[in-house]
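A quick write-up on the structure given underneath.
With one protein chain held back, the other chains of the complex are shown just where they sit.
Labels run A, B, C and D following the written order; every chain starts at residue 1.
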Amino acid sequence: MNYQWNWMIFWEEAPDGGGTYFDTLMSGMWFTLGTAGLAWLIALLIGTCVGVARTAPNKSLAKTATAYVELFRNIPLLVQLFLWYFVVPELLPTAWGDWMKGLPNAPLVTSVLCLGFFTSARVAIQVAAGINALPRGQMMAGTALGLTTWQTYRYVLLPMAFRIITPALTNEVAAIIKNSSVGLTIGLLELTARTRSMSEFSFQTFEAFSAATAIYIAVSAIALLISNLLEKKFVIPGFSAKNAGLAKAGGH
Amino acid sequence: MFDFDTDVIARSWEYLFLTGMAFTLKLTFIAAAGGIVLGTVLAMMRLSSKKIIALPASLYVNLMRSIPLLLVIFWFYFLVPYIGAWMTGADEPVQVGALSSCVITFILFEAAYFCEIMRGGIQAISRGQVAAGYAMGMTYGQTMRHVVLPQAFRNMLPVLLTQTIVLFQDVSLVYVLSITDFVGAASKVAQRDGRLVEMYLFIAVVYFVMCFGLSRLVGVLQKKVSIVR
Amino acid sequence: MIQLTNVNKWYGQFQVLTDCSSNVAKGDVVVVCGPSGSGKSTLIKTVNGLEPFQQGQIIVDGISVGDPATNLSALRARIGMVFQNFELFPHMSIRQNLTIGQTKVLGRSQDEANEKGLAYLDRVGLLAHQDKYPGQLSGGQQQRVAIARALAMDPIAMLFDEPTSALDPEMINEVLDVMVGLAQEGMTMMVVTHEMGFAKKVANRIVFMDKGAVVEDCQKEEFFNAPRSERARDFLAKIIH
Amino acid sequence: MIQLTNVNKWYGQFQVLTDCSSNVAKGDVVVVCGPSGSGKSTLIKTVNGLEPFQQGQIIVDGISVGDPATNLSALRARIGMVFQNFELFPHMSIRQNLTIGQTKVLGRSQDEANEKGLAYLDRVGLLAHQDKYPGQLSGGQQQRVAIARALAMDPIAMLFDEPTSALDPEMINEVLDVMVGLAQEGMTMMVVTHEMGFAKKVANRIVFMDKGAVVEDCQKEEFFNAPRSERARDFLAKIIH
Partner (left out) sequence: ETAPTNSAELTGTLKKIKSSGKITLGVRDASIPFSYLDDKQVHQGYSIDLCMKVVDAVRKQLAMPDLKVVMNPVTSATRVPLMANGTIDLECGSTTNNIERQNQVAFAPTSFISGTRLLAKKSSNIASLTDLKGKSVASTSGTAILKQLTALNTDQHLGMNIMPVKDHAEGFLMVETGRASAFAMDDILLASLAANSKQPNDYVITKEAISVEPYAVMLRKNDPQFKHLVDATFHEMYKSGQIKTIYSKWFTQPIPPKGINLNWPLSENIAAIFANPTDSGDPSTYAEVPQNQLNVLNKKK
């Protein structure tokens, strides 16, 4: 191959200020983790509410929740991000639109929101699936004790549902980390964006992409490790979530 | 507010659909079909009791699942010519077009995800079913072929199709190779004519309609093929 | 204490309960039996409002179950229910299973709930297992815990839905024994079961259902010795072997 | 026809079977019973090689099951097996369930397999249901189909693993009746069951297991009238109520 390898490139100064290429990539990684982390909080919060709503006895509530899920999961993330950034502010009242545009960290805020909403739809699917995987009798047993519907969800159904869907949620965490790279399209300086600009500035494309690949693998491995620890911590003696047969493994 | 220029869509719909959408659908179907077949093989490997068979499969799957698709597309695009040369023994890298490269990449990548779905599906079939197959005198292959896989496949059909919808959306990432899929076609027109907002809204609507329609179809189909219990 | 009057229930087009009426007085032990799918579970679940019904009236301890104004949670807290599959909460220890209803519904203090719960756990002979989780107990043990959990709420009546049909044969008796004890202490009970031995021993009335209707509702002796309906005779012949 | 000699089996550290020996002659009906977890299912599954074992010897019709050179598929095709949960193939119609083994394993033509399968389906009284799917039948009907499926392979012996324990009480008899008929026609059978009525009626030998060991292996009369071991007496007391 007609290619000049230069692994020392990482220690050369990057032209966009702020230290070496290595430093740049690291700062990209923190942006990736930060974006993914914040978006995950949103996704978990909204996803749980919407997921519960999907299983609610109230038909119209369940329908609304389903509509929410369908809306957010049927449009490619890339397109959603673009719409959030360029179209939503124009559709809002001018003052709100200007406020959105004037946010100091607009790409970060937009990416977090967009990624959060997108992932919340997928989390909602998992949460609903987890609740539905529990025997119908569990809901009945809670209600028969005199617990209200809300208390039954809070104390009986959700704790079990979350244990069952932990593997699926781990996949979603891995996915949100990887998906945060779409932020680059609106100028979020996360890992992939940093990698690309490094390859553009230096033309050492392969070194840049190797580094990014290695960082992504490491981050995923750590995420997997943490989730395994969590799974161990919350394991229920005598109960195996595998029996629920629900480690649905879709998504990216 | 924008003044929407809908004319740009009318001008280019042929390119958008006959070139772009046609490619997107083609790649989606080839990758889904290939991915499911390869994924099923990987799933059976992962479930094998022999470590030498299970370990490489699970390594492969976990590796694929931890790298963003964008990077995978990139790597395969540049490395496939060398893998090809290595396999055929040629001294020049084999020229692999962007399309074949995409097909190979998506099949290999999606197989990792389909593998996990099929693995879940196979594991969910009760051990009793396998025992019943064996007890009848069926071999491992026959039990898999006639008893386990048909059931796993039908049970997992909704998830497989949901994953296919994800795949359908992910095809848009081939823009890194400058291939003209639907999103690529639309954004090329958008950039050339400076009509980004109109185009992106249009893409959103088209995707929503197609994906939503598809997922409705999945529901109908599921009722048809699902096993009477 | 429990009065059912012409209860009708439909699932869509399908009528599950047709004009069911019965009356359970304080201290009664009523066994409900009948072929599979005859509506036994559905009937017993309408009593504490777990299943809504469309026509008729159910009065429990003077409160109308079907009335939209009724606070169902409060009513349910006063009626214990035991399910076929135990339905203990798998993520809670046995002790937590026994106290959650008391603290969250009755508002008892944790200490009080503990004391009460453990007393009943002792009564079903499982005090030693208070820190285990449901998955670590055998089916028979789980069902006994489920009974203790219901009793800890100080119910005025107990409903049982096939409490022994998910159990291994050797475990059935340990559960039935607890239930016999309860009956003999005067607890008002409605029990869906196929265990005719239990029925013969402690029931004072038998309700026989078929296709959603109450076909017989009579004293135990009458039912076993001279069932009036063809269907009941048929059923008894099938079930006793 | 089936000889077990000092069979031992471990799951990791845990010994499931300890020195199990027995002998089933042609035409014998042997009932295997014992408490839950005592190893009954495991034992019966070693007979047709569904569970491997580590020590001892099992000879079926002159063929050693434990021998790595044995073609297990061919052996299994000659022994019918019926499971607790029926294990019909839910994605195939009843007819396909009856023919799949015949065509794929025995290499019979589709027509021949059909004819044979339907003859046995008729024998268990379900000919009218040939085009339905398992999920559309009741439990008792499914188990009868499962028996017909095994019989269609022309087995030299039949193994039953708690064939009635997943059934609603009213359906147990319809399955037991089919099994009684089989026994009376001289089929060699090993039956794991808790149905002592069935055992009394048709078994000629009872094998009682506890904790992985064969505790009693004797004539039916001896077992019911004068069980030698404490454990068997205990078990009988628990199970007959």
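A few remarks follow.
Going forward, a residue touches a chain if its C-beta (ideal position, glycine included) is under 8 Å from a C-beta of that chain, and two chains touch if they have at least 3 such contacts.
Nothing here was measured: the structure is a model prediction, and the numbers come from that model.
Although it is not drawn here, the omitted chain touches the following shown chains in the complete assembly: A, B. Note that of B:G35, B:P68 or B:P81, the residue touching the chain absent from this view is B:P81. Screening B:R127, B:R192 or B:R216 for touch with the missing chain picks out B:R192. Of the candidate positions A:G19, A:G187 or A:G238, contact with the hidden chain is made by A:G187.
The set of subunit B residues touching the chain not shown comprises 3, 5, 11-12, 15, 19, 74, 77-78, 81-82, 92-93, 95, 98, 175-179, 187-188, 190-194, 196-197. Contact between subunit A and the unshown chain involves residues 1-4, 6, 13, 15-17, 85-86, 89-90, 98, 101, 104, 106-107, 184-187, 189, 193, 196-197, 199-206.
Basically, only the chains that are shown with their structure count from here on.
Annotation: 35 Å between the Cα-based centres of subunit C and subunit D. One simple way to say how far apart two chains are is to compare their mean CA positions; for subunit B and subunit D this gives 45 Å. Residue positions of subunit A touching 2 or more other chains: there are none. On the subunit D side of its complex with subunit B, the touching residues are 45, 48, 50, 73-81, 83-85, 87-91, 100-101, 104-106, 133-136, 149-150, 153.
Remark: subunit B residues 126, 128-129, 131-132, 134-139, 142, 146-147, 150-151, 154, 227-229 touch subunit D in the complex.
Listed in rising order, the residues of subunit D touching subunit C in the complex are 35-36, 138, 165, 168-173, 176, 194-195, 197, 235, 238-239, 241.
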